[in-house]
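Structure provided below as structure tokens; questions to follow.
Excluded from the complex is one protein chain; the other protein chains are retained at their positions.
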Amino acid sequence: MIALRQILLLLGKDLRIEARTRQALALVLVLGILIVVVLALGLQGGNARGGLSATAILWVAYLFGGAMCFEKTMAVETHDGALAGLLMAPMDRGVIYLSKLLANLVLMATLAIVITPVGVVLFGFDLSRAPLAFASVVGASLIGYAAIGTLFSGLVASSRLSGGLLAVVVFPLSLPLVIASTQLLKGVFEHGNALDASAMGVIVAFDVIFLTVSWIVFELVIEP
Amino acid sequence: MSSSTRKLVIRAYWIVTLLVLAVGVWLSAYYAPIESEMGVIQKVFYFHLPAAFCMFGACFLVFVAGAGYLWQRDQRWDDLADAAAHVAVLLASVVLLTGMLWAKKAWGQWWTWSPRLTFSLILWLLYVVYLILRASIDSAQKRAMVCAVYGVIAFLDVPLVYLSVKLMDDIHPSSVELEPSMLLTLIVWMAGVALLTAGLVAGRFRLARISHKKSHDASGVTGGMA
Amino acid sequence: MRAMLLESSIRLNTHAAAGVTDVCIRAERLGKVIDGRMVLKDLSFEVARGMIVSVLGANGAGKSTLLKLLATLTSPTSGRLELFGRPPDGARSRARIGLVGHETMLYRDLTALENVMLTARLHGVPEARARALTMLDRLGVAERAGDAVRNLSRGTAQRVAIARALVHGPDLLIADEPFTGLDVGSCGVVERVFSEFRARGGTIVMSGHDVEQALRLGEHVLLLMEGRLASSEASHRIEASNLRKRIGGRE
Partner (left out) sequence: MSAESFVILAYVIGLSILLGDGALVWWRLRRRAGSDHDTTVEDRRRPEA
């Protein structure tokens, strides 16, 4: 499958560039940590101890950190018109979307792996009860968020819009993920019941719908 | 249809709309009985529900216009999306405000995270962001493209918002059985708000068409549209 | 998705294999509207295979838009375009085109070699590394292969960009002001590479501001004024100074 090879080629390119510009990635991680710390300080004591608020606050860090990652991976293409170079390659434009999506997912995973422990410690959020549930819910949600973030970062970059706009655009769209995952994890960690199927269904439906639609639409709209 | 008859039709349309709304107001005030459980505040329902329904219709119109633009790249679709989005935000604001007033009287505080209120808040946010997006891109073609994509994605998001909001525990389940007289009031209001919505969308659409025609008459690229 | 399953045809430089017609580009009444403005109006011209055509015109005359159109990065609003005898159909046409744009189109955090190799691999060129090194060497920048593009001078980066555009052995090279910002030495090298490319049957369409260079390098000149084709003549019949006046007159 030529396309798979091309996706991995482009993914390799993106990750190599991210590795070379490590300081920018470190900036995003520190921002995530800062968000969690500031909110934890703000909510000191009170009823902040516990699953629901920790997940909600982690989501704030995921959303902002994620938006910065999406912007960063797409900015690589807009510098010096590199995107036109890619568009001249004899390949389906969907390959660009998928490789960017994977690059964004790698960055989001890094973000989550760094920030989540900070949230867990500061909020005394006892993950050990169901770490797998937490990981699968957050993981599935971040895939949906990256699907939308990758599409709109491409759109925002190709129309040279200000950075803040990407966050404004993707946050409301991602609210179903935030609501479903926080409710789900509240159920699991505060009431101890198993993963609620309908909530997980919302997240999976979100992922499926927006992965396919974004992939198709990206091809229609991406231009140098 | 020459200009004078067209103006007549428009005037007649608005007169009918205002009449229906006036009848609605009268019905709400004097004809509809006071609901036993919720009391007088329930009368806000006759305006709240039709507004929510038409808001949903306007959001769907933005979706259709966006999909139309992506398919045909015709500026008229974009103008329709522009018009529908403005009206959707207006209606969402009405739904939110009436909902909050209802919440304040019925449950004592301006805001409760009841699924219905949360749903209309998120919808309001989604389509206000649409207007922000539209205002921040100056190249007409790029704006139309980006807004079309957002219009499609936002509408696909709506059912997911609804489903996720339903997961939230609803502390104030409020379901009201409608007596025939209440139903009549509701139907009149539905007609009134629907006529009003359609009129606003058509008006804004013509406004967008005319401002297009004016901005680059020389090339006459975007043909006139009845 | 259809293109997704398409095996990218490896364009080796053997013309026999490629079923080449003598006309490389045929444009009929091309028009392009951007934001309601007619950027290109009713352009008709032909470019034979193996020719170098210079596109001249004042800034804003539509040169870059025309080149983007020929590179299939955008599609015309009106009129017909044929590349290699067929309407452009995405990946299959792009496999035979190389583009050098205003910007370098390179990743500044990757090295020159990595950039050229990436394009070679995307086009499915065998021995991508060796091929990339030869191209860089031909452009005289082989010794900078390992340096990140952000550390290269404008001229060197431009030469790397040209190496990238030619690494997959295209039939048609589209170059948007390739000589701008180049020192004399670099110009010599690039001119040599272009004539070598043409000698092997390649076609070049390039825009520029230097009238003498355009007449010297190109056999044919297309003069664009406000999106229209003001003139389309063989270079030897054009007198440099009045051509410069026609372009200058409009500035």
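As written, the chains take the letters A, B and C, and residue 1 is the first residue of each chain.
As a convention for this text, contacts are C-beta pairs under 8 Å (C-beta built on N, C-alpha and C of every residue); 3 or more make two chains touch, one makes a residue touch a chain.
Just so it is clear, the structure is predicted and the values come from calculations on it, not from any experiment.
Within the entire complex, contacts from the absent chain reach the displayed chains B.
Considering B:L90, B:L160 or B:M182, the position touching the chain not shown turns out to be B:L90 (whole complex). Although one chain is not displayed, chain B still touches it through residues 1-3, 6, 14, 21, 25, 28, 39-41, 43-44, 47-48, 51, 86-87, 90-91, 93-94, 97-98, 101-102, 104-105, 193, 196, 199-200, 203-204, 206-207, 209-211, 213-214, 224-226.
The rule is short, and it goes like this: only the chains that are shown with their structure count from here on.
In summary, the chains found to touch both chain A and chain B are C. Closest chain to the protein centre (all Cα atoms averaged), using per-chain Cα means: A. If each chain is reduced to the centroid of its CA atoms, chain A and chain C end up 38 Å from each other. Contacts with at least two other chains are made by no residue of chain A. Annotation for chain B: residues touching 2 or more other chains are 139.
Contacts from chain C toward chain A in the complex involve residues 1, 3-9, 68, 71, 73-74, 91-92, 94-95, 97-99, 101-110, 114, 118-119, 121-124, 148-149, 164.
Listing the residues of chain B that touch chain C in their complex gives 139-141, 212, 215-216, 219, 221-222.
Of all residues in chain A, those touching chain B in their complex are 148, 151-152, 155-156, 158-159, 161-162, 165, 168-169, 172-173, 175-177, 179-180, 183-184, 196, 198-199, 201-202, 205-206, 209-210, 213-214, 217, 220-221.
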